[in-house]
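Omission of a single protein chain aside, the complex is shown with its protein chains in their original locations.
Here is chain A:
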Amino acid sequence: MELQAVLMAAGGGSRMMDLTYNTPKPLLPVGNKPLIWYPLNLLERVGFEEVIVITTKEVQKMISTDPKVKLDVKMKLDLVCIQEDADMGTADALRHIQQKVKTDVLVVSCDLITDAALHEVVDLFRAHNATLSMLMSKAHEFTETVPGQKGKKKTGEQRDFVGVDGTGKRLLFMANEADLDEGVVIRKSIMRKHPRMHIKTGLVDAHLYCLKKSVVDFLADNKSISSIRGELVPYLVRKQFSKSTNSPKVIDETHQNLKKNDSNISSRDEELLHLTQERSCWNDHRGDMSDAYHGGRLRCYVHIMDEGICYRVNTLAAYIEANRLAPKLFDEPAVHPSAVVSERCLIGADSIIGASCQISDKTSIKRSTIGVSTTVREKVKVTNSIIMHGVTIEEGCNIQGSVICSNAVIGRGADIKYCLVGSAQRIEPDGEHTTASPHLMSKACSA
């Protein structure tokens, strides 16, 4: 086993509270499958047989009991629960399972939906004997109108500055705009080693990392690091260029420990690899005559996807976009065989109808997702919307660009445009709702 897969599925989804109020983020339906299915499927496709899933008790319970979130995977899932209220970061979680980590790890976040060729990331990791390799993608513009948001999304968000070398693979610099009060500061020695640096700002981090086992051990020794993305990755990127005598001692020491541990495969290769690198005339750079990698022990790489789907479902906008694109990722019939669909209704090819749905006459469903056991009555129009599980839509409703959460009931003749309807809410008949604040709607009904 070369890599162990670790799936981080304990996040609360704090940036889309409206959706995660009732359903934990990993189990949000996307294309009628729980969100967590996508990274699991990604891992399964490339041949992983086992995966460590770090999650909360709540999610674990729902996975084992709720038939609607049945995970359709053959891999062996090793569920590890962490306390919800402990406020653990991803690095904390990784530290938590240190005992289970026997080799290098592949860490994936549960909100990743991608068709990326995973081997690209792993190949970088292998080819350069890297400490870290990660996946990034060009940021997507979300085109759909988001319920509750008027007008275009503000671009006030702070950008990440990612610096890669001339080949676009080696990660040289990483910082968030917020931390760059004094501007981008780069040491001249780095520029001398990598004279051409591309600084990219329009990238999203897919939160998919290959990490050396020694990094996990390093985490165990350094309790102050709590997040992989926020602290560990920038730390490793920075450490690449510090003198080997001084800093990566920590990492070095763990390397040493690895060597002592004979049972480890990668450690046995370590010495040989080092020797090969010394004897080989291969070099990773041009220009000066110094050793490959300039003698550095730590190396961070990034694979940047130019095209393809890569979404992190962590905002409402991303959730809607993912629902629109998800059907393209797997080839299953758009209409589930167990759904009862009247012949006299119109269902667009870009829509998905979940299991045991009931769709009545004269309805029209376009560019929408209808969840499991949902009932749609006569003369209903659903466009550009996401209907979760167990929703009942009475006659003559018109739903456009909205998200209807599980078990909601939409009264007869309601007209809903660009709204988010909370879980188990009842919408009064003949009401008209346009771009209402989703928060308000869920409060109004729970009250």
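Rule of thumb we're sticking to: a contact is a pair of C-beta atoms (placed from the backbone, for glycine too) under 8 Å apart; a residue touches a chain by one contact, two chains touch by 3 or more; residues count from 1.
The rule is simple: contacts and distances are computed from a predicted model.
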Unshown chain, UniProt name, "Translation initiation factor eIF2B subunit epsilon", "Hemoglobin subunit alpha", "Ataxin-7-like protein 3" or "Beta-hexosaminidase"?
"Translation initiation factor eIF2B subunit epsilon"
Tell me which of A:Gly163, A:Gly354, A:Gly371 or A:Gly422 is the one touching the absent chain.
A:Gly163
Out of A:Gly287, A:Gly308 or A:Gly348, which touches the unshown chain?
A:Gly287
Given that one chain is not shown, which residue among A:Ser64, A:Gln83 or A:Ser242 touches it?
A:Ser242
From the listed residues A:Arg187, A:His274, A:Lys328 or A:Arg344, report the one that touches the chain absent from this view.
A:Arg187
Since one chain has been left out of the picture, which residues of chain A touch it in the full complex?
159, 161, 163, 177, 180-189, 191-192, 195-202, 222, 224-225, 231, 235, 238-239, 241-243, 246-247, 286-289
